[in-house]
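Of the protein chains in this complex, all but one are displayed in their positions.
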Amino acid sequence: MTKLRMGMVGGGPGAFIGPVHRIAAELDGEIALAAGAFSSNAARSRDAGERYRIDPARAYADLDAMLAAEAARDDGIAFLSIVTPNHLHLPAAKAALAAGLPVMSDKPATATLDEALELRRLVRASGQPYALTYTYSGYPLVREARARIAAGALGKIRKVVVEYPQGWLAGEASGKQAEWRVDPARSGLGGCIGDIGVHAFHLAEFVTGLSVTELFADLAAVVPGRALDDDCTVLLRFDNGARGVLMASQIAVGERNGLHIRVYGENGGLDWRQETPNALTLHHSDGRTEIIQAGDAALGPDARAATRTPGGHPEGYLEAFANLYTDFARLLRGEPAPLLPGIDEGVRSMAFIATAVEASARQAGWVPLLIPGE
Amino acid sequence: MTKLRMGMVGGGPGAFIGPVHRIAAELDGEIALAAGAFSSNAARSRDAGERYRIDPARAYADLDAMLAAEAARDDGIAFLSIVTPNHLHLPAAKAALAAGLPVMSDKPATATLDEALELRRLVRASGQPYALTYTYSGYPLVREARARIAAGALGKIRKVVVEYPQGWLAGEASGKQAEWRVDPARSGLGGCIGDIGVHAFHLAEFVTGLSVTELFADLAAVVPGRALDDDCTVLLRFDNGARGVLMASQIAVGERNGLHIRVYGENGGLDWRQETPNALTLHHSDGRTEIIQAGDAALGPDARAATRTPGGHPEGYLEAFANLYTDFARLLRGEPAPLLPGIDEGVRSMAFIATAVEASARQAGWVPLLIPGE
Amino acid sequence: MTKLRMGMVGGGPGAFIGPVHRIAAELDGEIALAAGAFSSNAARSRDAGERYRIDPARAYADLDAMLAAEAARDDGIAFLSIVTPNHLHLPAAKAALAAGLPVMSDKPATATLDEALELRRLVRASGQPYALTYTYSGYPLVREARARIAAGALGKIRKVVVEYPQGWLAGEASGKQAEWRVDPARSGLGGCIGDIGVHAFHLAEFVTGLSVTELFADLAAVVPGRALDDDCTVLLRFDNGARGVLMASQIAVGERNGLHIRVYGENGGLDWRQETPNALTLHHSDGRTEIIQAGDAALGPDARAATRTPGGHPEGYLEAFANLYTDFARLLRGEPAPLLPGIDEGVRSMAFIATAVEASARQAGWVPLLIPGE
Partner (left out) sequence: MTKLRMGMVGGGPGAFIGPVHRIAAELDGEIALAAGAFSSNAARSRDAGERYRIDPARAYADLDAMLAAEAARDDGIAFLSIVTPNHLHLPAAKAALAAGLPVMSDKPATATLDEALELRRLVRASGQPYALTYTYSGYPLVREARARIAAGALGKIRKVVVEYPQGWLAGEASGKQAEWRVDPARSGLGGCIGDIGVHAFHLAEFVTGLSVTELFADLAAVVPGRALDDDCTVLLRFDNGARGVLMASQIAVGERNGLHIRVYGENGGLDWRQETPNALTLHHSDGRTEIIQAGDAALGPDARAATRTPGGHPEGYLEAFANLYTDFARLLRGEPAPLLPGIDEGVRSMAFIATAVEASARQAGWVPLLIPGE
């Protein structure tokens, strides 16, 4: 059995997320990066190809050129991985789907909700697999949390607190990573809400199995002169009546990547933190507090399948990311991958961003989270 | 120098907070419980007096009787400590002030804002010391946090996250402690917001030195059939423009007493948790994270004065509580005790509860936090 | 019921442990400090008496004078609390027992093993209650650990790791607390081993219910010029065949008071740390890890009796200390206090210190821990 050949668009010099996708895709040995349109600058794309150690002939300066050339090869790419800034997600996905290729896209799906709706049409029409790297849903203990809640371990869910504090944009935004994130033209409507708030949103729905139906949003651009929000609080209502609080911030000095979720139900509570991802705290209604760790015998099949090493050998962000690619490989083989976020999650997320931005701007109290076309 | 003699009202059999006040008051050896109207049932008050090992003649069944009898003694009580349910705070304080006695009251100041305003008039008119046991402001590292922020360690404050999750009322409320807290007649207007949310409110203002000027509140009675809120989220605006999120809950299964505050400024951040109170995390803008512990040489005078043991010998809730009584003893000796909450903090807190309850009920978006008469 | 009147010897100006004993003794309201020979300097003893707010006439400059004067009073002291440096423990205890008074002594029992054996004779002959403040055995979760092990929760114990790192003597010893600890004339034979190693030893035997039968010791005076050991490692064998490792250090820069015990048995393991004393980690043989906290419903009667506040309201060192005094008060009332360390634990501890010091000096491999007269 040979490896699945991956093409990449974006991920050229200076990019953080390109190499991460490459590592994640290849980690489990099922996928190999084979070609890329890493940059629209030919020299830079070639440089990137060299660093990725792919065949120099397969480092393209243009996505269309890549799709055409690869389609002509016997060993052409089997899918496209999109790691560009947000505003290029839609055109890239569109081109790949048109070329008959499945798509694995960095989040968010697109730059705007309208684009996401368009993409949903295209994906549905194409019949091709499409997935989104909501990375944090790839952590084994996040999947364990989801499985336990689905099995009723907490009873009816009453309260969700999900937060995502970072501090790296507390001062002036400098560096390639920072600059596009604070630029509406490249980032889309949302700043912090679109960059990390949406991860928190997806995690909350993923873990609880519930859907947000209504929200109240307070988004702020705290750093003087910033055009996009860098600090957000969103109150949530879920479809079962549960309440939620979502906080995301890029000005929380000293916080690295503090994604953290707590869920409380009638009969229990749970607590998971991304920065120490291999432990899950479970509170039982009889007062017992249990620490569940990656590798434990008590883990369910989802968590076990998402773990490579025995207990106490920490896996991290790259392995969580790899779990999404491994799920995606399953899809490409025609197997189910029910935990992998797809276009519907992409549309929900874009609707969440758009609704939160608008609600915060209008200060009109609670607003419904409506998903067009559903 | 003899000890200050304390009278207590409330704190009879089954009470949790009475013995806590007794321990806290006596801990530093400056105050001695000398008399009490522990219960309106004479036998029960006598029993309590025996357990407290006071002179049986000084265990009264009635506050007025105590005040009269003690006033007639050479060694009569020097102040009154109020540990009754909330609806009795005002009448007890009124009686003590009328008898010319200083008052140390359990929080909140009164059951309603109107009562608090009345009490403020009485306190001001009496000229007597009056203090409130917002216990958590007594922790040494809370005082250190306040001092560091006041000295500019974080720069301008931008964001405050204060939370107070508990889980003990997630099911049916049973037991003396639980029952009065869910009963509007004894608890006042607020449930969770009045019992613990108000602690979080006070802590946020105490640590930052800022004042809340506006809020958005979402209070819920989650447990079916409950008359008072048991889960609250309140968004805050402070007078310097900073944003805040206050969460309090009594239905967060598995949480014990998780008061937790994080403050982020332009140049730093800090993080303190009540359940591990002897450490304070400080984030510097250059990326360094420092753990400051009780007993460290770097602590300022407020924290040092509030600590009895060397580093690594944990002090806890009772010692924090004792720090308030020791401050109060200072007041009685005519010395300043600027960190001790008084009637103004009491009125602010009651205004906070009233405003949050009303704002949540009316769902009218952001509302100002107005302090009548200011 | 009146309070038990306590006399204190030692605890004058500059002492740390005197005020701690005062607080601990009085915390639960059963004992009151009534008299003291706080210092052999009359003025200093009087000053101390003032700070303790006792009757000035009862601040003595001499233990014998105190014992005589108090014996002549109707309200004379009911027992003596000894908080002097180690070399004065024996004479003080001797005088108190001769005066017919029970003794509560700071640890260690005496300065040498021979003295401890003499004290054992005296205590037995006197029939008076005698107890030792091995403080750490007063923590509720230490008592819970002991109870669980006694009930078989871990199965047969195989391994004990107990450590007690401190860093405060890593440089020159300065200050009253430091100086006597590095002076053989006042400290006795052992430095670190006698000051804190012995706490670790007692904790290991207390929690496991096992007895050390053999040891290998490596004691070092690491700081140049120091006469007494400041860093110790002692390997242990217990009477059931279990192995142990005991580490104590005063040169572990950055450690405050890191007493920590781990016990592993055939069917489980447990882990407790003094600096976060309100949690106990329990490992079950099926792989589950449970966090037990003070206040939890699952706690046994010993832990519950040693706790004053609900879960999440941290108690600390002073409360643990108070638990020993409360046990002692029980003894004085004629009730059993089986968890309270007495003269036998005192003798075992002194034998441990003496054996470790000698074994380390002679480098003769494993040596038996013999308790003379048993």
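By written order: A, B and C. Residues from 1 in each chain.
The rule is simple: contacts are C-beta pairs under 8 Å (C-beta built on N, C-alpha and C of every residue); 3 or more make two chains touch, one makes a residue touch a chain.
All values reported here derive from a predicted model rather than from experimental measurement.
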{"item": "Sole residue of C:Lys107, C:Arg226 or C:His283 that reaches the chain not shown, by the stated touch rule", "value": "C:His283"}
{"item": "Residue in contact with the excluded chain [from A:Gln128, A:Ser249, A:Gln293 or A:Ser360]", "value": "A:Gln293"}
{"item": "Per the touch definition above, residue among C:Glu144, C:Asp231 or C:Glu345 touching the missing chain", "value": "C:Asp231"}
{"item": "In chain C, positions touching the absent partner", "value": "154, 158-159, 161, 163, 165, 167, 170-171, 216, 218, 220, 222, 231, 233, 235, 243, 245, 247, 249, 251-255, 262, 264-269, 271, 281-285, 287, 289, 363-366"}
{"item": "Chain B, residues in touch with the chain not shown (by the definition above)", "value": "281, 286-293, 296-298"}
{"item": "Chain A residues touching the omitted chain (full complex)", "value": "1-3, 16, 19-20, 22-23, 26-30, 50-53, 166, 168, 177, 255-258, 274-278, 293, 295, 308-319"}
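The definition used in the following text is that only the chains that are shown with their structure count from here on.
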{"item": "Distance between chain centroids, defined by C-alpha means - chain B, chain C (Å)", "value": "35"}
{"item": "Whole-Å separation of chain centres (CA-atom averages), chain A against chain B", "value": "43"}
{"item": "Inter-chain centre distance, chain A versus chain C - centres from mean C-alpha coordinates, in Å", "value": "55"}
{"item": "Chain A residues counted as touching two or more neighbouring chains", "value": "281, 287, 289"}
